[in-house]
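To start, the structure under review is shown below, and the notes come after it.
What you see is the complex with one protein chain gone and the rest in place.
The first chain written gets the first letter, and so on, giving A and B; residue counts start at 1 in each chain.
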Amino acid sequence: MTEAVRLDGITKRFPGVVANDDVTLSVERGTVHALLGENGAGKTTLMNVLYGLYEPTEGDVYVDGDGLTYDDEGAVADAPRRFDSPRDAIDAGVGMIHQHFMLVDPMTVAENITLGNEPRKWGGLAVDRAAAREAVLDLSERYGFDVEPDATIEDIGVGVQQRVEILKALYRGAEILILDEPTAVLTPQEVEDLFEVLEELTDAGKTVIFITHKLGEALEAADEVTVLRDGKNVGSVETAGTTREELAELMVGREVMLETETPPATPGAPTLTVDGVSANDERGVTAVDDVSFTVREGEVFGIAGVDGNGQSELVEVVTGLRKPTAGAVALEGTDVTDASRRARTRAGMAYIPEDRQERGLVMDFDLSENGVLGSQHDAPFAQGGRLDWTYADDHAADIIEEYDVRPPDATAEAKSLSGGNQQKFIVGREFARDPACIVASHPTRGVDIGSTEFIHDRLIDLRDEGRAVLLVSSKLDEVRGLSDRLAVMYRGRVVDVVDPDEVTEEQLGLLMAGEEPEDVPRADPVADAADATDGVAGTPPADDADAEVADD
Amino acid sequence: MSADLGDRVDALGTRGTVAAAAVLAAVLAVAGLAVTGSGDTVVAVVALLFSKSTLAAALRLSVPIAFAALGGIFAEKSGVINIGLEGLLIISAFAGVYATSITGSVWLGVVGGVVASTLLALLFAVVCIEFRADQIIAGLAIWLIALGLAPFASQVVFGSKNASAGATFPDIQQLLADTGLPVVSTALVGALDALAGVPFLGALFEASPMVYLMFVAVGASWWTLNRTSFGRWVRASGENPKALDTAGVDVTRVRYAAVLLSGVLAGVGGAALSLSLGQFVGNGPTMVNGKGFIAIVTYLLGNYNPVGALLSTMLFAGLDALQLGLQGQDVLAIPQSLVRTIPYVSVIVVLALFGRTRIPEAAGEYYESGEE
Partner (left out) sequence: MTDADGDGSADGGPPPRSARDRAFDVLDRLVAASATERLLISGSALLLSVAIGFLLILAAGRMTSCDAAAYSLFGVGFCYDPILVYDSLFLGAFGDFFANPLNGQFATTVSETTVLVFTGVAVAVAFKAGVFNIGGQGQLVFGALASALVVYALAGAVSGLVGTVVLVTVGVAVGALVGGLYGAIPGALKAYADANEVITTIMLNFVATSVALYLAGGPFKDPESFANQTRRLPEYALFPQPLFPGRTDASLLALALAVAVAVGIAYLLRRTAFGYDVRTSGIQPEAAEYGGVDAARTVVSSMALSGALAGIGGAVYVLTIAGNFQTGVPDYGFDGITVSILAGNNPVGAVAAALLFGVLKSGSIVVDVGTDVPPQLVGVLRGLIVLFVAMPEFFRMIGKRVDVRDRLGGSRDAVATDGGEEA
């Protein structure tokens, strides 16, 4: 066995936090090694140490893309590395592809790939653009990538951008590639393509470390998996000799038993009607294209899709944050297409926004003040333009109590709360409006398991009270588990509306990737029944577990 | 890249045309309000517009704005919005006069202006890059400091808020003649002399050397931004500093370099402003009188392209030249103090029409390496 990377007893402390606690990790050359764990388990911190972004508080880093050397007793003979900056790591052959791509949008593929290492001519007075282009084409051909060097980053798709990131690392001579949550933004098909690329790379002798919280993907793509929990290495296993259950248990430290049991809905009259809505994104490009659907009282209508296919813009049109270019939105039979945010809130529309820290809460306000957000002009919060802070304090205290927000202190600033508690407070505030219609956009994104279950239960309760729920989520299991009807969006269009109990993950995946519904093979009744039983019996399908422990 | 460039030139063309039309409309609106005469006035204004002296004045007035705009482009492209350009112009205008009065050489005066401006830019850079100051407030502070410091120093050194340098730039012909080089000092000067006789465009051939330096600086800035590694780093640093950082380039150093470069360029502009008149005027808003702020608008209008910035600079400077001409010739029945507002009003009009410029993604934001 030849290791390309050995991390020996790495500890990384931040003021008040131990992100990595004595982690030892060994990665064999020419393999894919998955680093698996929940959010906050310390995966990214560990890799940032390897990439020179952080200096470890304790421990040694050994790296050699061609494999480490050993002395007679089997100990590593290489000197430990000391990376002061990513530049040092790059020089040692380590490349990192971050979760959020490190690309300069208005620049071209070739400019991005060569950034910081531009081939020069005329004694440095000019970038040799022809040489840069050639180098990119060469690399791209060698690994079977299909990228156009002169395309501008903002014009190419996410999957291609990811390849540009990989090429960027390869251009810098990376022998060891670190990929941070590479599948988060990809369609299932793009994920498959990525895994093929990873195989190409390891065949060519590269070593890949792949950070993920999805154990299904870790099992599929990796040769070996290391699980981190609370900053500690809780075990490294060969994928060949392990099971999903074993990995799941390692990850969360207890047996994972998650089920979404939803009694059937009894839908009533239409509450929210979206009719032929189109809208543009910030750049003026069509993001929502002629979308129509109706959400009835007493049902959850789900929208599934890979992030960035128009869901966000659609939600903004529905809630009054974005003007549609065409179409109409009606709430309980009244046209609200031109109604303001405030008018819609007053008309009974609650809204859990996808970005709680940007939109949902004013981070520097305390919870009392945040409890007023959206109602600051309405009685009983305001009387004749004057705010009643005594009422607001009581209101916030009620939400805190009912939704178990911690710390239970209405004077705490929103920014001092954890993500899950922030979300619970928003959910509590929105539900307290006694809404006819609830628009919930990624309501459990980045929320811990306990809060997720709680929010799910509350959504179902509200549905059963006869309210209409529009649920948008990129977590497949969430939309499948909660929705009574499920629309799939791709490139701004609703490609199909399905009964979530009658489609498989694979079929949904194909729809989300833009396949026409008629081209998607429907599962035969037997398999269908099996799938349904799966959910009811409470043995969670593996991918459910994936997403549930997921925490982006 | 080339397609990209084509797009940019296209964009510039459209923007430029619309902007020109808008500014012209603004001028006509103002003029229309107070025009008492009819045909004669229009003819007089048009004649003035195409007179050689107007072009000469436009070129002269362009210099400080264009240099400041070039500086602003580098700083903002790198992610540091330098709203203190006005202050840099003020300090270098004074330092240029001061250095000239001591050394007797305008060229050393320019060096003095550049040094002063660069030092002030360094202060700005340290405050923004090292100490995370709000860039807008810090830039404003730079302006206020210079606005106080230059007249203060003038009062201390010259005993008055206004100061004389005792020298101005030679014109290009004189400069070349003085070189004593065989062909240059004779034939070339002769040729320039002949070309200077051409109506209107003749002004291009008898301008101050700083005008030619301005054209060179515009070209060099374009090249630096678009064709060199440094230029790419500057752009990346303003768009996605983290991408640059993870590519192994020190964002802090790139930003320091860009802000200091803005100090150097604005310094040339400020010194050129005061030394072309041979004096520093420190009353009220000083002789710089908003040129630094106009520079910001010109590069926004020019979409951060040095050539575009030069074109829009010439537009504003042309308006200013026309305004001066109108004051001098008493063609219109508009009072001077109202005519003087034309450049400022047109800045507002242009900004209102083209306010939606795509500013660099990370402009105005503090960046710290390794920050998650």
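General observations
Heads up, the rule we're going with is that contacts are C-beta pairs under 8 Å (C-beta built on N, C-alpha and C of every residue); 3 or more make two chains touch, one makes a residue touch a chain.
Note that the coordinates shown come from a computational prediction; the quantities given were computed from them, not determined experimentally.
The missing chain, though absent from the display, is touched by one residue of B:V157, B:L175, B:L277 or B:V307; that residue is B:V157.
Checked against the hidden chain, the listed residues A:R13, A:K232, A:R341 or A:R491 yield one contact partner: A:R341. Residues touching the missing chain, restricted to chain B, are 83, 123, 127, 130-134, 136-138, 140-149, 151-153, 155-157, 161, 284-285, 289-290, 293, 296-297, 300, 335, 337-338, 340-341, 344-345, 347-348, 351-353, 355-356 (touch as defined at the top). Counting over the whole complex, chain A has residues 15-16, 321, 340-342, 345, 351, 353, 355, 358-366, 368-369, 372-374, 376-377, 382, 385-387, 389-390, 392-393, 410-411, 413, 416 touching the chain that is not drawn.
Everything below uses one rule, namely that only the chains that are shown with their structure count from here on.
Chain A and chain B have Cα centroids separated by 46 Å. Only residues 44, 48, 53-54, 85-87, 90, 96, 98, 102-108, 110-112, 115-118, 120, 124-127, 129, 150, 152, 168, 172 of chain A touch chain B when the two sit together in their complex.
Interface of chain B with chain A (complex): residues 1, 3-4, 223, 227-229, 232-233, 235-236, 239-240, 242-249, 361, 369-370, 372.
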